[in-house]
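Attaching a single structure in structure tokens format; questions to follow.
With one protein chain withheld, the remaining protein chains of the complex are depicted in position.
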């Protein structure tokens, strides 16, 4: 097994520029918990990038970002409309329910995407005391299935939210990949479309650890301040989360990394499309490539290059491409696929 | 204000050896969430250090370590006996209650330390359905007030726990300082005294971030595995928590750093003891020096060297010494104290 | 609008025998919280009915019974497999998630019923830390859609539970109606089929208030004892829940009431089946009759006899029959249906 593979974008290394940012931050004492100069600089960078009212809360993890962001918006009798496949619903071991006490109102997405009519279908219970009250709509951008919400869909859902007094949450663990895919900047994808709470992803795009929750509303921010602490997401040595964020989003690094991963994913999709017996099953709009393979072939490929199953029953696997994958990795994976399929063919 | 001060041991830098460990870990792809070789090596190091049955869960923060450690031991009708001053009771914004649903059963400590009789005084409610059932005793070692539990006290409380089917939790955010103070090794202070759940501190002793929860019991370990994820403490890029842990505890670095901080604290205490108008108010047994000063003097000192109040009403302040403080910092603080007290003297 | 209708079996009165039991219990002082003789008598009756190891916890409400019963079986990273239509998932405003911190793993039922293969489909995530761990399967008997689980299906699911270390919970808010429908006794439907936790319904079958949680396992019982108190379900004047339970289940009253309601429901179904334009949409196996009507007709019928919509989008309404409905009520409803449909017909 080679030393770079396609398991997840969190299998990747830390980008050298981030290592340098960490080294630069590592000088002298600094007040803890975000009251230091490095964190103030990162907060200023976020205001530059997301508007002057943007407030950033730098946290340890994506799950943490989602949970405390939602906590700031919810009372426990209120719920979150999301897809069944969303990370908050499927991949966080019930962390949202545990911490917020709220119910997730999930529905199978359209290749990872929620639609406006699906959101509206949850609204008939409003005001009825027996049912969880929809209060937040959560979109993952890019989605867990490698697709990207078009601007129009986000706007449509955002307008439903505004009309019904709901908050719009965006799980942006891979927002940089989505921005590159859409060709617009981060503010245009979020605040300008009415996003109220943003989990801004860093770990999957070259950081060592750390995500940011960004809100624009003062009341949400006031609650987040405490949710961050009570939610075990307030780093004492905060400068070491903040400095890498400045390095990632204060320069073009976020875009460069995402661009690289997306381009390689696209290349991979093209190559897979040309292989007999393999099929790309969802649109490749970011850095994930979902491929259907004969089930017996899957372990043969995995012996060469590591990756995870997506729908094991159906023989669908996921190749996540990272900024530190290389064209050679793509070639190697293509080779492994061809070889495994070949060996599987009836003679 | 100088670039090193006495606010907290989390104001310190990351030790150069830890930066090197991070750099060394930063090569090639690694499976996420702890299934990588670097984390396995760290787990082996923990077994070497704490016994072959020790299981380590590497988490982001001290609050996180305490919360998920306690979560593994508690049902929500069960509570935790602790001091009023303990970090879990006073400094975590109610994170334990929020996440576990349990009540903390607190009592003012004896200069930070719980006593055996205090623990026993909580046992009269056992079996009575109206009252929270004591299930865990939590000790902080070294305490929040700079004192250290003698081995005998830990053993006495541990025996009470065993007799009554309770778990013993140790908040070891500064356990290295306590070990140096007691002159014994880490296993002798913990497992050998009957500690069931250990929050092993790293952040305050030279790491960038990261603590470990260590348990020896299989059932606790099985629950911790999920509590870590649901509690937002499972790092995707785990190797970057694990590698520093190996560097800290797989060598003598933990002891060297703690020794340095403790020695400087002791030196500070001696110097302060010789200053007219300043008084060291708690025994200096680890790396914290608590000093009583005339209230009007406190801001004058703080203008020179940053630190926090401890009991503002009573003019008690806290000087926390870190591994990266130097003898010159001690001299500077001594100077600031003398100058401020001098300027305050009636002429 | 008449003074008896078909909104819910909780619209009914309290049965006269229950009023008498309350009056009989109302003499002299009694120790609170269940330590009284009346409650002991009820507990003995439960052992007679459900086996000598049965432990009864008398609580206020059906939601309370479900929540604390599940709380006794779950840790927060563990979840409950149930139908989307189940009361716990749809009609309790997220009470289970709020109180237990656990996730409900729901799937659309087969006319209210979960199937064995559906249960098994949730088991692939066992041991994987990212996902809620299935720990309880919850069946509603009779279901929310008026159907009844056959003995074989309960046994099949129970065996899956045993095989995989899961508990079987039965929401028996209408268990008396199901027992009558199946023609077997209460123990044969529950303990003898491997039910671990039973919410034994009383309110919908003639009580003023009160349900019982019944378990057989000592560990579940020990936890329930505290969950009842912490879950706000421990009545101080417990004898007034216990005495009615003895009156209901210590005699044949439970069966007589259920028998009466089921028979009237069956009669209603027959009558509706003969009406042109109305259609019974689910099998009528207990005391609920679900009918499809032209949407514009529904309010006309409701003006005469009150009831609730079930699937408003599809014109499906629910008629719940209570023990205190009469054949005249059925005739009146039939008349209202015929009249409304008639008036709606094109002339």
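Going in written order, the chains are labelled A, B and C, and every chain counts its residues from 1.
Operating definition for what follows: a residue touches a chain if its C-beta (ideal position, glycine included) is under 8 Å from a C-beta of that chain, and two chains touch if they have at least 3 such contacts.
The structure presented is a predicted model; accordingly, all values stated were derived computationally and were not measured.
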- prompt: Where the complex has a chain not shown, which of B:101, B:231 or B:244 is the residue touching it?
  reply: B:101
Residue touching the undisplayed chain, where the options are C:55, C:77, C:98 or C:223: C:98
Task: Would you mind spotting which of C:5, C:149, C:216 or C:245 touches the chain that isn't drawn?
output: C:5
Query: What residue numbers in subunit C mark contact with the hidden partner chain?
result: 3-5, 7-8, 10-14, 19, 22-23, 26-32, 60-64, 67, 92-95, 98-99, 203-204, 208-209, 226, 229-237, 240, 306, 322, 324
- request: Since one chain isn't shown, list which residues of subunit A touch it in the complete complex.
  value: 33, 71, 75-77, 101, 129-130, 133, 223, 225-230, 234
Message: Touching the absent chain: which residues on subunit B qualify?
response: 76-77, 79, 90-94, 97-98, 101-104, 124, 129-132, 312
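Simple rule for what comes next: only the chains that are shown with their structure count from here on.
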Field: Identifier of the chain whose CA centre is least distant from the whole-structure CA centre
entry: A
- request: Please identify which chain has its centre, taken as the mean of its CA atoms, farthest from the centre of subunit C.
  value: B
Separation of subunit A from subunit C, taking each centre as the mean of its C-alpha atoms, in whole Å: 41
- line: Taking each chain's mean CA coordinate, subunit A and subunit B are separated, in whole Å, by 33
Message: I'd like the Å distance between the centres of subunit B and subunit C, where a centre is the mean of that chain's Cα atoms.
response: 50
Message: For subunit A, give me the residues that contact two or more of the other chains.
response: 92-94, 98
